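Excluded from the complex is one protein chain; the other protein chains are retained at their positions.
Right, chain A next:
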């Protein structure tokens, strides 16, 4: 078998394999809040020597482990799958573990604060309960009628593809907490809950579409969306969130899905 790619390295591969250590000085400006200490939130600067190819999460760990053990944030998998570490980095919602320092201009102080619209409990930790409640309210599970088949339900590759995009959701809340409607009114279901309703409404095996559409037809449902695309920009999984919301709106009008 020929191995054309190995004879000539691309610049990107050479850069990826470069082991020379190269660190730069970066300032992280972090929004701190701990009601055990003070009712007021405040900004605190931390300086680090860090390789710009590292993740923002690596920087937060370095600060917590080497400088200030009280700095508090959630994290688990550290590669964009578990959805624990959504935060506002330079004013934009991102996952700290999927954001490399070099990609967000480390020449200037990098600001990090908790996601908006959910109550801050300590530093970067927010109360996720209202977010998960909205998710549970859209009945995020397959609803079917009649007897179950002995083998699997059949579904064509095309029907499977129809809702593929919205199955990627990791419930990190980056979309919902980037939505200006949600900031102003926490009663709004928010993009993530609608994404998860979409995932079932457009699943050919599901028979609960009408019920879910009625829930989303509520005054706090899809009609609150003002199509600002913040959610689509914020999604670390690349889900076309606004498009999914539009498809749900259309389904409500046409009752076809």
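Convention: contacts are C-beta pairs under 8 Å (C-beta built on N, C-alpha and C of every residue); 3 or more make two chains touch, one makes a residue touch a chain; residues count from 1.
Throughout what follows, contacts and distances are computed from a predicted model.
Going by its UniProt record, the hidden chain of the complex is named "Succinate dehydrogenase flavoprotein subunit" among "Succinate dehydrogenase flavoprotein subunit", "HTTM-like domain-containing protein", "NADH-quinone oxidoreductase" or "NAD-reducing hydrogenase HoxS subunit delta".
The chain omitted from view is touched by exactly one of A:116, A:205 or A:243, namely A:205. Of the listed residues A:92, A:122 or A:243, the one in contact with the hidden chain in the full complex is A:122. Those residues of chain A that touch the chain absent from the view are 1, 3-7, 9-10, 12-13, 15-19, 34-37, 53, 64-66, 68-70, 72-84, 98, 100, 121-123, 125, 128, 132, 136, 139-142, 148, 151-157, 160, 163-164, 167-171, 200, 203, 205-206.
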